[in-house]
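Only one protein chain is missing from this complex, and each of the others stays in its spot.
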Amino acid sequence: MNPKLDLLYRLADDQLILGHRNSEWNGLGPILEEDIAFSSMAQDKLGHSLQLYMLLHELGEAEPDTVAFTRNTPQFHCCQLTELPIGEYDFSLMRHFLFDHAELLRFEALADSSYEPLALVARKVKGELKYHVLHANTWVKRLGTATEEAIERMQAALEFTLPYALGIFETTEAEPEIISSGLFIGEVELQRRWEASISKVLAQTSLVLPDLRLLTPVTGGRHGQHTEHLQPLLDEMAEVFRLDPTADW
Amino acid sequence: MYGSASTHDIPNQATTGLENEDPILLAEFEAHIARGEKIEPTDWMPQLYRKQLTRMIEQHAHSEIIGSLPEGTWITRAPGFRRKMAQMAKVQDEVGHAQLLYSAAETLGKTREQMLSDLINGKSKYSNVFNYPTPTWADSNVISWLIDAGAIVNQMANAKGSYGPYCRALDRICAEEAFHLKYGHDAVVHLATGTPIQRRMMQEALNRWWPAIMTFFGPSDKMSTHTEILMRWKVKMATNDACRQQFLDMYVPKIWEIGLTLPDANLHKNEDGVWEFSEPDWEDFKRVINGDGPCNAERIAVRRAAEENGAWVRRAMQQPQARYVRPLA
Partner (left out) sequence: MLFSLDPRISRLELPDSALPPPDKAALDQFPTYEVFHQRKENTAYVYVGPVHAPEADVAFLFGKEQFSRRFPCTGMWVVLTSAIKVTEYGDDQQSVYDRLPLLPADEIGTADASGLESYDIFHLKKRGKAHAHVGQVSAASPEAALQAAKASFGDQRPVVNVWVVRSADLLRSDDDDRDMWTTTPDKKYREAISYKVQDRIDRFKQEG
């Protein structure tokens, strides 16, 4: 695949699917104020994905609604981390923490992308992502130093989520060209920065970061291989839209 | 919102308790209101005022948080980016409204713990319309447009009431309701003027919701001493009938102009400019508000589950040295 398309689809699908998942908490969160904050961040993710699908549209791909609401599992390039069900709040927070650290670093790097329209989007959302990471860090630090119950839950969530989180950095065949053309710094470098960044926060908690080299990353998502959770998610998301994809809803 | 009227909850005890209040303080309190000044939390106020406002604001808050559920039903299925993001933002706003209103009620002395306990233990009421289901996307749109429209009629009136914290919350809420109303209208218009599938879906949803909408403002007020006092104190700002008439006047033409019909052959505006309609089934209304509606059990079960699933988070975040005082304003 064309390296621009390859990169954009991965980014956009991640944002869409995780934004969709996180929106499931709306109205069901642990406290009213957090419910509101978490919804805002889910909306931001939808907003990011829309902007990225618009870039794809400018490059000749279909309309954002068509791309988002009519493709099926094999055509999606999100990492499997994003498609897992929301579980309990420990998992959803941990996913938010691990994903958004990578997201912030990714967009910081993309601000210097040789592909100017993408760099523009990245520069614009920087402040938004700063809030997301501030939110994630605050919660992880608080819960990761709180009651025994909370620390145990967060530790279990961390250990469960990490292999999926490593799947964020799965590369595709386009990777060498993505790097050489200056589109993006590449997943290896991103992962290096991410490890430093999450380690720094986790070090301020009672949580223990396992040795990442001993973990097997859960990959496949970037190549259209997904968990059994994605297709039902897509069917649900498009239930109304697919009643008549040509209608104006 | 969804306001006091929709639970029609004015106390009907024989006494107002006013004979036990200090006449000088009472006169001062009434003078504030007569001058158009707002009452603030630490001002002296009659027991009846505190009690009725607490109940009204609390029920309003419950209506927001419960009211987020029927539209939340479609949050993962909204068709297309524009609707998906707006549906999320709207449901979020309703949760936000609950937060604002619980805070306003807290300034009167009831804690949020107590209010949430009363809600999940079935001791409090909320707007009855949310005990009905939203089987299709169009049902959600009917709520976004017409239930919110009804809510706005109520809220605009209440925003001119006498209690400062409630007014501040309502000013903020009304500003957001403008988005809800336009979004809901936009979604309904798209369906009503769309494909045959969309139009049918819309008309069926409207038919389902119309009886509930007609009960939204509650039965005609019984004029009692209580009602009179609460109106003088600017707690109750408009009669249920006046609100209903205003709503019909503003929205029935907008419903008709997009080719939708309403399932009430008697609905029309008479020569005097008053809307006439078939009397809603108030017996059914009472049955549902007292717990026997299609979704009462689910609504409470969901709130309970949300509270219980989040309990470990709140336990973990608590600070041992924390101390609660009422919010200030």
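Letters A and B mark the chains in the order given here, with residues in each chain numbered from 1 onward.
Methods note: contacts are C-beta pairs under 8 Å (C-beta built on N, C-alpha and C of every residue); 3 or more make two chains touch, one makes a residue touch a chain.
These numbers come from a predicted model, not from an experiment.
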item	value
Touching partners, among the displayed chains, of the absent chain	A, B
Residue, one of A:28, A:98, A:183 or A:218, that touches the chain absent here	A:28
Touch criterion as defined above, residue of B:17, B:109 or B:135 at the omitted chain	B:135
Missing-chain contacts mapped onto chain A	24, 28, 31-34, 36-37, 39-40, 43-44, 47, 85, 124-128, 130-131, 134-135, 138-139, 142, 236
For chain B, the residues touching the chain missing from this view	32, 35, 37-40, 42-43, 69, 72-77, 82, 85-86, 89, 96, 99-100, 103, 106, 111-114, 116-117, 120-122, 133-135, 164, 167-169, 172, 175-176, 178-179, 181-183, 185-186, 189-190, 192-193, 257-259, 297-298, 301-302, 304-305, 307-309, 311, 314, 317-319, 322-329
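As a working rule, only the chains that are shown with their structure count from here on.
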item	value
Partner chain A, residues of chain B touching it in the complex	65, 68-69, 72, 74-81, 83-85, 88-89, 91-92, 94-96, 98-99, 102, 137, 187, 190-191, 194-195, 197-198, 302, 305-306, 309-317
In the complex, chain A residues that touch chain B	20, 23-24, 26-36, 39-40, 42-43, 46-47, 50, 64-65, 68-69, 88-89, 142-143, 146-147, 149-150, 153, 236-241, 243-244, 247-249
